[in-house]
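Every protein chain except one is present and positioned as in the full complex.
Order as written gives the chain letters A, B and C; numbering starts at 1 within each chain.
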């Protein structure tokens, strides 16, 4: 298997490198007859885009998306939709020093061992930049799911480094560069300012949810809804942990407390299971949490080796995010949307259509 | 997509229900020329088997595996290997009371909503019994990986309910029914005895690792090694969280501490990343942790509804595990082996062969 | 890819060898809620079954199918359906002489070169016996398609060796062992009697059609309906040619004559295109023809080599069909049904549902 395709019925094939001519994706399987233009996609790309605050990489990319196919007179035709994003702010010289060395925590070493060759410019294919096509494809899925089932997706950052962020309300998320669900982000700004000056980086914890999810999505053995969510999330750069519902807190739970009582009308008293039972959506909100490790690009020197096996010391100059978690929220939402979209189409295939929440 | 197949190059298609005539799987893609008999598979099934201590379900199943195809004169031929396990201890009457009601925390409700029909006997397809074919297939993968690369898999329980279990050594794991890596399991026994008498259930935390993993396994975008591990683990019944390497602890880490320094010879100073960098194995041990929620089958009454939507109270009689995590260790090992096997074959396809750790 | 699975949404995974303990398949993706029992499948297996006349192999196999999973109280549940057929009339000694030699025209040599090992008993996996699970799976697809869309499948033999068979009517097909659409098959009997006595074998030409096919089936680039039909047909043992509609006769056609004029109501004046336009069904009958090569098992001596490369002379004793085309009709019908089923589910996934012919 080639590996760069997400999904099989709503199949997103991702291509490109950080400093090549372009990145993009082909979406194959989009239902026909949906109104679609660049204006549906660009806002999501803008949310993910670098250079929007001093807390993220200063690379200046407009991330302008172009629809090359699959849309006729403003409507999807059911044929593949190619989305192209030209790279415009490549600075290959910034990365010249990592050509012969492997940055710890990065994919440099493993690409080298896997393929025997790697594109070192800006991390090449392993750059976080390659999440842009995912976000673009997610925007298409989100529009269809919203129109068809009223399904929506929301995410936020709930912890940055050692600093836990409370939850005051979804309405705050878009009002700050951290996607933090709080009114006052000065504590986060202070934390990040100290971090940036130290040349170090930190991790983050994020939450992503879906509302109005149809009941019955998920193939119950192996290709479960929760399994595919876990794959999508863990497949994002730097993610090291995924939880659904109560996640690791469930370990210390008793069954008498954990199991969500079912109420008439197919509602539930609680949502410890995060919207999934036996691998299948139960109509409650999908609740997912992810752990993002600290950025591996550091101004702090690190021990490593070079391509001929000699020990070297590595400092990563150039532009990078001190906390990759800061820009992760729109990506997690897109990934969750892609998983739900895939399973909605699978459910239509086998069972004719999905159950709408009552 | 049909959903009941794990992997594409080493493809395991699982079939069966808890109380049907048989369960099993078809393994398609096994390399030819490997010695294989039931004796290679049965020991792993015996490790997972119910009825082996008073702390697990008392269902008495020999779980005797039969190879129906794909092996000639004791060697794999490269053709599909069908593994069959007859069900022998079905007691359909035990489950008569759940025919019309949905047990909270179980898949009853979601199967009903998804398919409009469900086999309620012993949980039908959502029973933990269906992990037996996974374990059987895993045994085949483990044998091949062991012979080809020396790769091995180990797991243990590290927490049961509120009770953390220390790690004293892998050698203890096989000496107790909990797969606990400690010499003295009396504290666990006491905990479980109290739990059983209360009619309640509890969660568990488990660890699973792989040693001597080839370098370079994993397709770096979407079908990453870590992504597929997360999918495999989260796809197991009752799992609600997955971590790779330091997992959620990474959130509070600094980059200067987290990134694993690379040493000459392709060794690493630490293993915070759990053996995966950029979605690709780096030759270190794969380190995975999972959270298992408390068993949803309880003697404690729970509020629910029946198939016509009326409120009911549910007590789950019959046989079940008070902590499904107890028997999960061999299953997690099998799942990890299946993921590594799949990616080893993928690596051979694209790059000719895998890199053996130096 | 493992290769032994037909379809992805209605996925049939085939296993077994001619002289192993059993053959069978797992159907994954069958829609739930359809009444299904062995009685729906057995008649199709009986049509394909060996030993029913003196013109086919005398192997005596009841081909009794057992449903192992996926059905509860007589209804499909949406979970995998395992169909098992035990082998009962194995005579391994008959095949002892081909262990070390490669029969010309058979798969002996290529299996050996591909896998380095082969099961020589009765052709092992390359035996025509492995078409039985295909026929069984096809019976499930046929029932669903018939109930849902009224789609039906019919086939017949139109030529045997040099002997062209006229078409007098579908009603004759079931009345003779050749699936010939003629009232009087004495010419065919005479032809076959002469052939059998000579120890030689011959080819055949067959026709298979589908009626009441929904409009709109087929993904227009690569996974076209006609492409998948061609794959299914050419994938059957001994098939060397496939035609859709006018097939090779189209070469000499003029466009003014070939293109099927479209009439109000979505009907067509002619059916030169065999029911497919641009890879998509147009609602007309699917019309397919296949060429089957002569059986490679002969009493006539043939030059070959053995496993150490020395020249040998091979005569194939044992039981075999002098014309494998004779029993091919029910298999071709099943294959066509599996292709239509797969594409019907694909169409439901992307477009919500299929168009019924008006």
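Throughout what follows, a residue touches a chain if its C-beta (ideal position, glycine included) is under 8 Å from a C-beta of that chain, and two chains touch if they have at least 3 such contacts.
Note that the structure is predicted; figures quoted are calculated from it, not measured.
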Displayed chains contacting the withheld chain: A, B, C
Options A:80, A:177 or A:199, residue touching the unrepresented chain: A:80
Which of A:4, A:158, A:250 or A:316 contacts the chain that the document leaves out: A:4
Contact partner of the left-out chain, one of C:232, C:286 or C:326: C:232
Residue of C:70, C:161 or C:181 touching the missing chain in the full complex: C:161
Residues of chain B (touch criterion as defined above) contacting the omitted chain: 1, 8-9, 29-32, 78-79, 220-221, 345-346, 348-353
On chain C, residues whose C-beta touches the chain left out of the figure: 1-6, 8-9, 14, 102, 104-107, 109-111, 113-116, 125-126, 130, 159, 161-162, 200-205, 215-224, 226-235, 237, 239-256, 258-266, 269, 272-274, 277-283, 291-298, 300, 302-305, 309-311, 346-347, 349-351, 355
Touching residues (missing chain, whole complex) on chain A: 1-5, 8-11, 13-17, 20-24, 26, 28-29, 32-33, 66, 68-70, 72, 75, 77-82, 84, 114-119, 121, 124-125
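Basically, only the chains that are shown with their structure count from here on.
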Magnitude of the superposing rotation for chain B and chain C (Cα, nearest 5°): 180
Proportion of interface numbers common to chain A and chain B (over half same, under half different): same
Chain centre separation (chain A, chain C; CA means) in Å: 45
Separation of mean Cα positions, chain C and chain B [Å, integer]: 38
Inter-chain centre distance, chain A versus chain B - centres from mean C-alpha coordinates, in Å: 26
For chain B, residues that touch 2 or more chains besides their own: 1-5, 8-9, 14, 114-116, 125
